[in-house]
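Here the complex is missing one protein chain, while the rest keep their positions.
In this document, chain identifiers A and B correspond to the written order of the chains, with residue numbering beginning at 1 in each.
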Amino acid sequence: MIKDITLGQYFPGNSAIHRLDPRTKLLGMIAYIVIVFLVTKTPVFIIPALFAAICIYLARVPFGYVIRSLKPIRFLLVFMFIVNLFMVRTGKTVIAFWIISITDEAIKQSVYITLRLVLLLVGTSLMTLTTTPIALTDGLERLLMPLSKIHFPAHELAMMMTIALRFIPTLIEEADKIMKAQMARGADFESGNLIKRAKNMIPILVPLFVSAFRRADELAMAMESRCYHGGEGRTRMNVLKFGCGDGVAAAAFAVLTALTIAAQKLIP
Amino acid sequence: MCVIRTGKEGETGLIEIQNVSYAYEDAAAKALNNVSLTINDGEFVAVVGHNGSGKSTLAKHLNALLLPTEGKVLVDGMDTADETDTLSIRQRVGMVFQNPDNQLVTTIVEEDVAFGPENIGVPGNEIRTRVDRALAAVGMEKYAHSAPNMLSGGQKQRIAIAGMLAMQPKVLVLDEATAMLDPKGRRDIIDLVTKLHKENGITVVMITQYMEEAIGADRVAVMSGGELILEGTPKEVFSQDELLHKHRLDVPVMQQLANRLNARGANLPKCILSVEEMAQAICLSLSKN
Partner (left out) sequence: MPIVVEKLNYAYMQGSAITKAALTDISLRIEDGEFLGLIGHTGSGKSTFVQQLNGLLQPNSGTVHVDEFDMADKKQRMEGRKLVGMVFQYPEYQLFEESVEKDVAFGVKNMGIGEEEALERAHEAMALVGLAPEKFAAKSPFELSGGEKRRAALAGIIAMKPKYLVLDEPMAGLDPLGRKAILDTIDNLRASLGCAVLMVSHSMDDMADRAERIAVMNGGRLVMEGKTRDVFAQSELLTSIGLDVPQASRLGMELRKRGIDIPENIYEIEEMELALLKLLSKGGRA
């Protein structure tokens, strides 16, 4: 169940996209989101969609793998589609039976919203699929570094993210163990109404929290033992450097932006 | 900026624990009571005792994680109570803890090994060489790019040791680092530490509840009820079986067997710790007759 989620999971590889500086990919992702939001006409989506397809091809990530990242939000997608389909009342009625009527505007709107969501998700998961979480936090830390002048805790934030990433699998495993142990004591997590089910989670949540605190305590001690004293005076083994690939990427995004804006203007 | 001091080396030991007492906040009894112990450069010292004997509390005094309520601890001549020296002390005294899951910080093995050197401001390219060397020393170079949660307990502990080695410490303290491992993992760690001690000359302080693990040490210190009750070579310590029994501590099984055989008329050496030693002693005794 939890293991099925590909969103935010790294797909190992050594493609041109994998080798890009994480800062480039982070900024690229933001640019991509902005571009997708710029699009107001459904046909224009073909441009960012094509761009994403090229990136997926260059990254050598199986297409199905990217699509799977949509799985956790498939219900949201369907829900959004249906809500728009029935709620939008403007335009000509195309289908009408019983109390349901669907207009052409509604179909357009539903397709538009769904496409936008899909592209946003593909764009972001493409970045997480091709960037190790550690490179990502590293990139984020570097990008936010200028803000530390105004006391923004860039290093602390990155450290927190690193530790969270490190401990998520450990805690999932632990939750699974505790759940089994309580099931062996006859605990039931599957029946009853919502409130009862929530209450039944207590035997899992309390031990999980206790254990998380214990882990935090021990980790803090281990970090102190390894001379951790915040970001001050810290060096890094791997220093981020922009390469020529990053220049190409920047150019590609410039082209993408130009194309999208042009298409917006040209298509009626 | 952190400056790593070169210590004032004199005739004293690398670590001097001088009349140290320690009481945890709102605890009635002292966790440590007037403990004195010297760890010399290049030694392999095992500290044994039960849960609650104070052995882990003592370990945490060695790198200033805890500060004595009374008495003092000197590392390379530096007082652990002096905050300006804390980083220098921690760089010298590498500490490996019990739970393999709770001491690795990052999601990639080599990044984790680099964590310590990064904290003390070692230049990037030097960290690279140190990390590679440390991973080779613990035999984990193959796993440099793995995620820690894909490794076994014993492998995680080896990474934790590599993380310490990369800081180039003088002393390696293992605070019950084998307690949560299976027999193979435990053997791997003991073998690795013994190798590091012999080949690289690193000083080792091993805190353990297993008497068998103390057999290979140069010196054994026995803790009970917050006090140091016995100290000496393994042979000296384990021949004191009455005193150990009084403190409800075990003597290695082979020593027990030797004692019982000798009590019933056999003529074996007074001190036999390992199975191999016992087999040899029996062979010798048989051939003499």
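Simple rule for what comes next: a residue touches a chain if its C-beta (ideal position, glycine included) is under 8 Å from a C-beta of that chain, and two chains touch if they have at least 3 such contacts.
What you see is a predicted model, and the numbers here were worked out from it, not measured in a lab.
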Practice task
Indicate each shown chain that the hidden chain touches within the full complex.
Solution key: A, B
Handout entry: Residue of A:Arg74, A:Arg185, A:Lys241 or A:Lys265 touching the missing chain in the full complex
Key = A:Arg185
Handout entry: Residue touching the undisplayed chain, where the options are A:Pro203, A:Gly231 or A:Gly245
Key = A:Pro203
Problem - In chain A, positions touching the absent partner - result: 174, 177-178, 180-188, 202-203, 206-207, 210-211
Problem - Missing-partner contacts on chain B, residue numbers - result: 50-52, 98, 152-153, 179-180, 182-185, 209-211, 248-250, 253-254, 256-257, 260-261, 264-267, 275-276, 278-280, 282-283, 285-286, 289
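Following the convention adopted for this analysis, only the chains that are shown with their structure count from here on.
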Completion exercise
The residues of chain A that touch chain B in their complex are 132-134, 162-163, 165-166, 169-170, 173, 214-215, 218-219, 221-229, 232-239
Handout entry: chain A-touching residues of chain B, taken from the complex the two chains share
Key = 1-2, 60, 63, 65, 87, 90-91, 94-95, 97, 99, 101-108, 110-111, 114-124, 127-128, 131, 147-149, 160, 163-164, 167
